[in-house]
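With one protein chain withheld, the remaining protein chains of the complex are depicted in position.
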Amino acid sequence: MKEVMQEINKFREDRDWNQYHTPRNLATSIIIEAGELMENFQWQDEPKDMVNVKEEIADVLIYTMMLADDLDLDLETIIREKIAKNALKYPLEK
Amino acid sequence: MKEVMQEINKFREDRDWNQYHTPRNLATSIIIEAGELMENFQWQDEPKDMVNVKEEIADVLIYTMMLADDLDLDLETIIREKIAKNALKYPLEK
Amino acid sequence: MKEVMQEINKFREDRDWNQYHTPRNLATSIIIEAGELMENFQWQDEPKDMVNVKEEIADVLIYTMMLADDLDLDLETIIREKIAKNALKYPLEK
Partner (left out) sequence: MKEVMQEINKFREDRDWNQYHTPRNLATSIIIEAGELMENFQWQDEPKDMVNVKEEIADVLIYTMMLADDLDLDLETIIREKIAKNALKYPLEK
(Lines give C-alpha, C1' and ligand atoms only; values in the text may rest on other atoms or scores of the structure.)
Protein backbone atom coordinates (compact mmCIF):
# COMPACT_ATOMS: atom_id res chain seq x y z
CA MET A 1 0.00 0.00 0.00
CA LYS A 2 2.94 2.36 0.54
CA GLU A 3 3.81 2.07 -3.13
CA VAL A 4 0.19 2.79 -4.04
CA MET A 5 0.29 5.88 -1.84
CA GLN A 6 3.42 7.03 -3.67
CA GLU A 7 1.64 6.57 -7.00
CA ILE A 8 -1.33 8.58 -5.75
CA ASN A 9 0.98 11.35 -4.57
CA LYS A 10 2.91 11.35 -7.84
CA PHE A 11 -0.37 11.64 -9.74
CA ARG A 12 -1.46 14.76 -7.90
CA GLU A 13 2.01 16.33 -7.82
CA ASP A 14 2.40 15.87 -11.57
CA ARG A 15 -0.80 17.86 -12.03
CA ASP A 16 -0.02 20.43 -9.33
CA TRP A 17 -3.27 19.53 -7.57
CA ASN A 18 -1.86 19.53 -4.05
CA GLN A 19 -2.78 23.20 -3.75
CA TYR A 20 -6.49 22.20 -3.80
CA HIS A 21 -6.09 19.32 -1.36
CA THR A 22 -6.86 21.04 1.90
CA PRO A 23 -8.19 18.71 4.60
CA ARG A 24 -11.64 20.24 4.18
CA ASN A 25 -11.68 19.79 0.42
CA LEU A 26 -10.53 16.18 0.76
CA ALA A 27 -13.14 15.39 3.44
CA THR A 28 -15.74 16.96 1.13
CA SER A 29 -14.49 14.79 -1.73
CA ILE A 30 -14.76 11.65 0.42
CA ILE A 31 -18.44 12.24 1.15
CA ILE A 32 -19.18 13.18 -2.48
CA GLU A 33 -17.68 9.88 -3.62
CA ALA A 34 -19.50 8.03 -0.83
CA GLY A 35 -22.69 9.56 -2.22
CA GLU A 36 -21.87 8.31 -5.72
CA LEU A 37 -21.28 4.85 -4.25
CA MET A 38 -24.69 5.10 -2.53
CA GLU A 39 -26.35 5.78 -5.89
CA ASN A 40 -25.87 2.08 -6.60
CA PHE A 41 -28.15 1.33 -3.65
CA GLN A 42 -30.73 4.12 -4.14
CA TRP A 43 -33.62 1.91 -5.24
CA GLN A 44 -32.39 -1.63 -4.63
CA ASP A 45 -30.28 -3.71 -2.27
CA GLU A 46 -28.24 -5.32 -5.04
CA PRO A 47 -26.17 -2.98 -7.23
CA LYS A 48 -26.69 -3.31 -10.95
CA ASP A 49 -23.34 -1.90 -12.05
CA MET A 50 -20.47 -3.60 -10.24
CA VAL A 51 -17.89 -1.76 -12.34
CA ASN A 52 -19.18 1.53 -10.98
CA VAL A 53 -19.28 0.16 -7.42
CA LYS A 54 -15.62 -0.82 -7.78
CA GLU A 55 -14.66 2.62 -9.09
CA GLU A 56 -16.53 4.51 -6.39
CA ILE A 57 -14.92 2.37 -3.68
CA ALA A 58 -11.55 3.21 -5.23
CA ASP A 59 -12.41 6.92 -5.22
CA VAL A 60 -13.40 6.83 -1.54
CA LEU A 61 -10.12 5.07 -0.75
CA ILE A 62 -7.97 7.43 -2.82
CA TYR A 63 -9.34 10.58 -1.19
CA THR A 64 -9.24 9.04 2.28
CA MET A 65 -5.64 7.93 1.80
CA MET A 66 -4.66 11.39 0.56
CA LEU A 67 -6.25 13.01 3.61
CA ALA A 68 -4.54 10.56 5.97
CA ASP A 69 -1.20 11.08 4.22
CA ASP A 70 -1.48 14.87 4.35
CA LEU A 71 -2.22 14.67 8.07
CA ASP A 72 0.79 12.34 8.59
CA LEU A 73 -1.45 9.52 9.75
CA ASP A 74 -0.31 5.93 9.20
CA LEU A 75 -3.22 3.87 7.85
CA GLU A 76 -2.40 0.64 9.66
CA THR A 77 -1.85 2.45 12.94
CA ILE A 78 -5.11 4.41 12.93
CA ILE A 79 -7.13 1.37 11.85
CA ARG A 80 -5.59 -0.81 14.56
CA GLU A 81 -6.18 1.90 17.17
CA LYS A 82 -9.83 2.15 16.12
CA ILE A 83 -10.30 -1.63 16.24
CA ALA A 84 -8.79 -1.65 19.74
CA LYS A 85 -11.18 1.12 20.81
CA ASN A 86 -14.14 -0.73 19.29
CA ALA A 87 -13.09 -3.91 21.09
CA LEU A 88 -13.34 -2.06 24.39
CA LYS A 89 -16.75 -0.69 23.44
CA TYR A 90 -18.07 -4.03 22.21
CA PRO A 91 -16.30 -6.69 24.31
CA LEU A 92 -16.71 -10.35 23.39
CA GLU A 93 -19.35 -12.17 25.39
CA LYS A 94 -18.05 -15.26 27.11
CA MET B 1 -2.65 -4.13 4.97
CA LYS B 2 -3.60 -7.79 4.43
CA GLU B 3 -2.92 -8.47 8.08
CA VAL B 4 -5.05 -5.48 9.04
CA MET B 5 -7.87 -6.82 6.86
CA GLN B 6 -7.60 -10.16 8.68
CA GLU B 7 -7.87 -8.37 12.01
CA ILE B 8 -10.94 -6.46 10.81
CA ASN B 9 -12.53 -9.70 9.62
CA LYS B 10 -11.71 -11.48 12.88
CA PHE B 11 -13.30 -8.61 14.79
CA ARG B 12 -16.61 -8.90 12.99
CA GLU B 13 -16.63 -12.70 12.88
CA ASP B 14 -15.99 -12.88 16.64
CA ARG B 15 -19.13 -10.79 17.14
CA ASP B 16 -21.18 -12.54 14.44
CA TRP B 17 -21.70 -9.19 12.72
CA ASN B 18 -21.15 -10.46 9.17
CA GLN B 19 -24.86 -11.14 8.91
CA TYR B 20 -25.50 -7.36 9.00
CA HIS B 21 -22.73 -6.52 6.55
CA THR B 22 -24.64 -6.50 3.29
CA PRO B 23 -23.11 -4.31 0.59
CA ARG B 24 -25.91 -1.80 1.04
CA ASN B 25 -25.48 -1.61 4.81
CA LEU B 26 -21.72 -1.17 4.43
CA ALA B 27 -22.11 1.54 1.79
CA THR B 28 -24.57 3.26 4.14
CA SER B 29 -22.04 2.99 6.96
CA ILE B 30 -19.32 4.54 4.80
CA ILE B 31 -21.38 7.66 4.12
CA ILE B 32 -22.51 7.92 7.75
CA GLU B 33 -18.86 7.90 8.86
CA ALA B 34 -17.95 10.34 6.07
CA GLY B 35 -20.65 12.61 7.51
CA GLU B 36 -19.13 12.34 10.98
CA LEU B 37 -15.75 13.24 9.48
CA MET B 38 -17.40 16.26 7.82
CA GLU B 39 -18.67 17.48 11.20
CA ASN B 40 -15.09 18.55 11.85
CA PHE B 41 -15.37 20.96 8.93
CA GLN B 42 -18.95 22.16 9.47
CA TRP B 43 -18.13 25.69 10.57
CA GLN B 44 -14.40 26.04 9.92
CA ASP B 45 -11.66 24.98 7.53
CA GLU B 46 -9.33 23.76 10.26
CA PRO B 47 -10.59 20.91 12.44
CA LYS B 48 -10.47 21.48 16.17
CA ASP B 49 -10.36 17.84 17.25
CA MET B 50 -7.65 15.93 15.40
CA VAL B 51 -8.25 12.82 17.50
CA ASN B 52 -11.78 12.66 16.17
CA VAL B 53 -10.62 13.32 12.60
CA LYS B 54 -8.23 10.39 12.93
CA GLU B 55 -10.95 8.10 14.24
CA GLU B 56 -13.47 9.04 11.57
CA ILE B 57 -10.88 8.49 8.84
CA ALA B 58 -10.25 5.04 10.35
CA ASP B 59 -13.99 4.30 10.38
CA VAL B 60 -14.35 5.27 6.71
CA LEU B 61 -11.41 3.01 5.87
CA ILE B 62 -12.66 0.07 7.93
CA TYR B 63 -16.11 0.02 6.35
CA THR B 64 -14.70 0.60 2.86
CA MET B 65 -12.19 -2.23 3.30
CA MET B 66 -14.94 -4.56 4.55
CA LEU B 67 -17.09 -3.75 1.53
CA ALA B 68 -14.20 -4.30 -0.88
CA ASP B 69 -13.27 -7.56 0.84
CA ASP B 70 -16.85 -8.86 0.74
CA LEU B 71 -16.99 -8.08 -2.97
CA ASP B 72 -13.63 -9.86 -3.54
CA LEU B 73 -11.99 -6.66 -4.68
CA ASP B 74 -8.26 -6.23 -4.17
CA LEU B 75 -7.55 -2.74 -2.80
CA GLU B 76 -4.29 -2.15 -4.64
CA THR B 77 -5.76 -3.37 -7.92
CA ILE B 78 -8.88 -1.20 -7.87
CA ILE B 79 -6.93 1.89 -6.78
CA ARG B 80 -4.32 1.39 -9.54
CA GLU B 81 -7.07 0.83 -12.11
CA LYS B 82 -8.78 4.05 -11.02
CA ILE B 83 -5.52 6.03 -11.17
CA ALA B 84 -4.94 4.69 -14.69
CA LYS B 85 -8.44 5.74 -15.70
CA ASN B 86 -7.96 9.19 -14.15
CA ALA B 87 -4.63 9.55 -15.99
CA LEU B 88 -6.46 9.04 -19.28
CA LYS B 89 -9.09 11.58 -18.28
CA TYR B 90 -6.57 14.14 -17.07
CA PRO B 91 -3.43 13.64 -19.20
CA LEU B 92 -0.26 15.50 -18.31
CA GLU B 93 0.34 18.67 -20.29
CA LYS B 94 3.69 18.79 -21.99
CA MET C 1 -46.52 24.38 0.18
CA LYS C 2 -49.47 22.00 0.52
CA GLU C 3 -50.26 22.49 -3.14
CA VAL C 4 -46.64 21.84 -4.03
CA MET C 5 -46.78 18.62 -1.99
CA GLN C 6 -49.86 17.58 -3.95
CA GLU C 7 -48.02 18.20 -7.20
CA ILE C 8 -45.07 16.13 -6.00
CA ASN C 9 -47.40 13.30 -5.02
CA LYS C 10 -49.25 13.47 -8.34
CA PHE C 11 -45.94 13.28 -10.17
CA ARG C 12 -44.89 10.05 -8.47
CA GLU C 13 -48.34 8.49 -8.55
CA ASP C 14 -48.65 9.15 -12.27
CA ARG C 15 -45.45 7.18 -12.78
CA ASP C 16 -46.28 4.46 -10.22
CA TRP C 17 -43.07 5.27 -8.36
CA ASN C 18 -44.56 5.10 -4.87
CA GLN C 19 -43.64 1.42 -4.73
CA TYR C 20 -39.96 2.41 -4.64
CA HIS C 21 -40.41 5.15 -2.06
CA THR C 22 -39.69 3.27 1.11
CA PRO C 23 -38.42 5.46 3.96
CA ARG C 24 -34.97 3.94 3.54
CA ASN C 25 -34.84 4.60 -0.20
CA LEU C 26 -36.01 8.18 0.32
CA ALA C 27 -33.46 8.83 3.07
CA THR C 28 -30.81 7.39 0.74
CA SER C 29 -32.02 9.70 -2.03
CA ILE C 30 -31.78 12.73 0.28
CA ILE C 31 -28.11 12.10 1.04
CA ILE C 32 -27.31 11.35 -2.60
CA GLU C 33 -28.79 14.71 -3.60
CA ALA C 34 -27.02 16.41 -0.69
CA GLY C 35 -23.79 14.94 -2.10
CA GLU C 36 -24.56 16.37 -5.53
CA LEU C 37 -25.18 19.75 -3.90
CA MET C 38 -21.79 19.41 -2.14
CA GLU C 39 -20.07 18.91 -5.50
CA ASN C 40 -20.55 22.63 -6.01
CA PHE C 41 -18.31 23.24 -2.99
CA GLN C 42 -15.73 20.48 -3.57
CA TRP C 43 -12.82 22.74 -4.50
CA GLN C 44 -14.07 26.23 -3.73
CA ASP C 45 -16.22 28.20 -1.32
CA GLU C 46 -18.20 29.95 -4.04
CA PRO C 47 -20.22 27.71 -6.38
CA LYS C 48 -19.64 28.23 -10.08
CA ASP C 49 -22.96 26.89 -11.30
CA MET C 50 -25.87 28.50 -9.47
CA VAL C 51 -28.42 26.78 -11.72
CA ASN C 52 -27.14 23.42 -10.49
CA VAL C 53 -27.12 24.60 -6.86
CA LYS C 54 -30.77 25.58 -7.24
CA GLU C 55 -31.71 22.22 -8.75
CA GLU C 56 -29.89 20.20 -6.12
CA ILE C 57 -31.54 22.22 -3.34
CA ALA C 58 -34.89 21.45 -4.99
CA ASP C 59 -34.03 17.73 -5.15
CA VAL C 60 -33.11 17.64 -1.46
CA LEU C 61 -36.39 19.37 -0.64
CA ILE C 62 -38.50 17.11 -2.87
CA TYR C 63 -37.17 13.88 -1.39
CA THR C 64 -37.34 15.24 2.15
CA MET C 65 -40.93 16.39 1.66
CA MET C 66 -41.88 12.99 0.22
CA LEU C 67 -40.34 11.21 3.22
CA ALA C 68 -42.10 13.52 5.67
CA ASP C 69 -45.40 13.10 3.84
CA ASP C 70 -45.13 9.31 3.78
CA LEU C 71 -44.46 9.33 7.52
CA ASP C 72 -47.47 11.63 8.09
CA LEU C 73 -45.28 14.40 9.44
CA ASP C 74 -46.40 18.00 9.05
CA LEU C 75 -43.46 20.13 7.87
CA GLU C 76 -44.31 23.25 9.83
CA THR C 77 -44.93 21.28 13.00
CA ILE C 78 -41.67 19.32 12.97
CA ILE C 79 -39.62 22.41 12.07
CA ARG C 80 -41.21 24.43 14.86
CA GLU C 81 -40.67 21.61 17.35
CA LYS C 82 -37.02 21.41 16.37
CA ILE C 83 -36.55 25.18 16.69
CA ALA C 84 -38.12 25.02 20.15
CA LYS C 85 -35.75 22.19 21.13
CA ASN C 86 -32.75 24.12 19.76
CA ALA C 87 -33.85 27.22 21.70
CA LEU C 88 -33.66 25.20 24.91
CA LYS C 89 -30.22 23.87 23.96
CA TYR C 90 -28.89 27.28 22.92
CA PRO C 91 -30.70 29.82 25.13
CA LEU C 92 -30.27 33.51 24.41
CA GLU C 93 -27.69 35.26 26.56
CA LYS C 94 -28.98 38.27 28.39
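Here are a few things to note about the model shown:
Letters A, B and C mark the chains in the order given here, with residues in each chain numbered from 1 onward.
Just so it is clear, contacts are C-beta pairs under 8 Å (C-beta built on N, C-alpha and C of every residue); 3 or more make two chains touch, one makes a residue touch a chain.
The model shown is predicted, which means the values in this text are computed figures rather than measured ones.
With the whole complex as reference, residues 1, 4, 7-8, 11, 14-15, 22-24, 27-28, 30-31, 34-35, 37-38, 40-41, 45-47, 50, 53-55, 57-62, 64-65, 67-68, 71, 73, 75-76, 78-83, 85-87, 90, 92 of chain C touch the missing chain. Listed for chain B, the residues touching the missing chain in the whole complex are 20, 25, 28-29, 31-32, 34-36, 38-39, 41-43.
Assume only the chains that are shown with their structure count from here on.
With centres taken as mean Cα positions, chain B sits 4 Å from chain A.
Each chain gets a centre from the mean of its Cα atoms; for chain B and chain C, those two points are 27 Å apart. Contact with two or more other chains is made by residues 28, 31, 35 of chain C.
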